[in-house]
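The complex appears here minus one protein chain, its other protein chains still in place.
Moving on to subunit A:
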């Protein structure tokens, strides 16, 4: 009896201490991992329900902080994810699965090379290149 009472108390304490154990299934594949590039800027679009982050190499980052993004050697990667509500906070949105990966390189002669690395095209290469090269760097401290 004593044992029963004790285990009952222990169980209720456990139940009270542990919030329902439901760790969500993680999605590490949505993390973009390419050495040598860092964040230039980010943006989102509620009409498309997408979130995007623009990465670039050192040349691209420098260019996006200046007046012109047409700098030889600049490499850009634009990752666009589906946007979804934050499961743990009503009031916020977070990126979901990757939708598209776009790549732009500026070669020595000022010529640009566009490639849709993954996903379905959302615009003509010339249009997309113009848009990406027009993005300015976010302010970092």
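Annotations for the structure displayed:
Keep this in mind: a contact is a pair of C-beta atoms (placed from the backbone, for glycine too) under 8 Å apart; a residue touches a chain by one contact, two chains touch by 3 or more; residues count from 1.
The criterion applied here is as follows: contacts and distances are computed from a predicted model.
Think of the chain that is not pictured: of "Heme-binding domain-containing protein", "CDGSH iron-sulfur domain-containing protein", "Hydrogenase nickel incorporation protein HypB" or "MFS transporter", UniProt labels it "Heme-binding domain-containing protein".
By the touch criterion stated above, the residues of subunit A touching the omitted chain are 19, 22-28, 30-33, 38-39, 41-48, 51-53, 65, 81, 86-96, 135-141.
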